[in-house]
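All protein chains of the complex are present and in place, except for one that has been dropped.
Up next is chain A:
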Amino acid sequence: MTTRITGGRVFDPTNGVVDQVRDILIEDGRIVAAEEHAKAADAVIDASGCVVLAGGIDLHSHIAGGKVNLGRLLMNDDRAKFPEPFGGVLCGCGGGRAAPTTHATGCRYSEMGYTAAFEPAMVGANARHAHLEMADIPNLDTGGFLVLGNDDFLLRMIAEGEGQQAVNDYVAWMLKATQCCAIKIVNPGGINAFKFNGRTLDFDEAGPHYGLTPRRILNTLQRAVTELGVPHPIHLHGCNLGVPGNVKTTLATIGATEGWPLHLTHIQFHSYGTEGDRKFSSGAVEIAEAVNANPHISIDVGQIMFGQTVTVSGDLMSQYRNHGIADPKKWIGMDIEMDAGCGVVPFNYRDSSFVNALQWAIGLELFLLVEDPWRVYLTTDHPNGGPFTSYPHLIRLLMDKPFRDAQLARIHKAARAHTRLAEISREYTLEEIAIMTRAAPARTLGLKDRGHLGAGARADVVLYREEADREAMFAAPRLVLKDGDIVVRDGAVVALKKGRTFAVHPPSDPLMDKRMERWFDEAVGLKSKHYQIADHEIRGGEGPELVATAPESAR
């Protein structure tokens, strides 16, 4: 089966194609090279009047697993407010906006032109659950980032002075055992400290039981993923999330990377100063300067969007601190299985609140002040800053200065006085949007055949009808193709396809198997073999799609 998409304005930054009218030829689910273009196609799609992009990739969105399910449990009212909007064969599978069901997650992403989303906080003990849920999400490729850095096995290893090689073997063992594709650290050492009644943990403060600083944990794991050749660098949710003054912690973290690449996630929540009479101010300028000056740093923003949502986080230390401002008044916390924790707290971000309004402005400042679109990814940290369904609105805020100014005029007056947003004239271009939502996330995750439209790429292709209202344009693509098949037409799902799951399997010393058997038998009380997820357990026997690693020695 061949399909030709013809006459569209193609934006494919990975391959240096920017706003060129050219054909895209698809054969059996993949894009084929230009020399094949003479071939007659079985189907022709007229893309005139459309912008043609690769499928969107969200590298940080809490879409599956235990904490999302706890979010669903707490957000039954939200679920009822956003019922199933569709009829016929595609229906009966849920709804919800803040914590949508698996089916609704796949459909809503697909309807915006996304074809992949990554669960950025998979707790090892809950990984099997998260994978089973992800297999139930239609039309999206998925992957999980394994949460390390609070796990007792690792902290014990570091505290006992075991060498880097042993740490690397453990990290490799865990990645394969949990079928994840990257390592995330959530509040390094902080979740663990909370289990020992620690309430705060600064970047250079020793934790209560193991006596380790977050800096040491971070550097050890940065070195591990670099030496193992995991494509995505450490994905860090830093210390002191949400604490006024945490801009200092974040700058210290950027300064502590010793040249190893680092991804700072939902950095908006880590860019707060203490200036002004309310002791809460924007640190976006300093953070953006630091990011601009350090090419080995990438970020995603975690933009907040006004309205009801639920925050789901592995960071129980921070969520415990925040649970008093839960809205509605309920929340769930968990200490999890010597691996990590979670805290689920409903939030309602209001533009009439000084703090929320300034958070909104800080996120936009960061987007607009960080210069290199290859190093800043578009996220709301779904659902923590807001539901992913708000992306089209966010894209318009970035691309449309008058629209942004109009929104700015509506927020809390004092917050307006505390942001430089009005002075920033930058408007994102379509090329930059294509980079931050497609090309750049694919590159950092090591996905060689995603995020672009060159020969060999999976035919995940989106046609957006050119419209001045960028929100309307990005909310309802004319067509979305997943693996070459049309799954969305005019913003509505017309077909459901199974996605794939990305994983990395770096090798580890077989001795680590023995060590882990003993650890699980003695400390955890579960068999190591039952913790490990076999390939055949992924997507009903299909197995993971392995992302190549590039170990440092081979570089």
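Everything below uses one rule, namely that contacts are C-beta pairs under 8 Å (C-beta built on N, C-alpha and C of every residue); 3 or more make two chains touch, one makes a residue touch a chain; residues count from 1.
In the analysis below, contacts and distances are computed from a predicted model.
Hidden chain, UniProt protein name from the list "Formylmethanofuran dehydrogenase subunit B", "Glutathione import ATP-binding protein GsiA", "Signal transduction histidine-protein kinase/phosphatase MprB" or "Sugar ABC transporter permease": "Formylmethanofuran dehydrogenase subunit B".
The omitted chain makes contact with just one of the residues A:58, A:133 or A:483: A:133. If you put the hidden chain back, the residue from A:277, A:423 or A:522 that touches it is A:522.
Interface note for the absent chain: among A:5, A:57, A:74 or A:301, the touching residue is A:74.
One of A:162, A:205, A:275 or A:335 touches the chain omitted from the figure, and that residue is A:335.
Counting over the whole complex, chain A has residues 64, 66, 68-69, 72-74, 76, 79-80, 83-84, 86-88, 91-96, 99-104, 123, 125-126, 128-129, 132-133, 136, 152, 194-197, 209, 320, 329-338, 344, 518-519, 522-527, 529-530, 533-534, 537 touching the chain that is not drawn.
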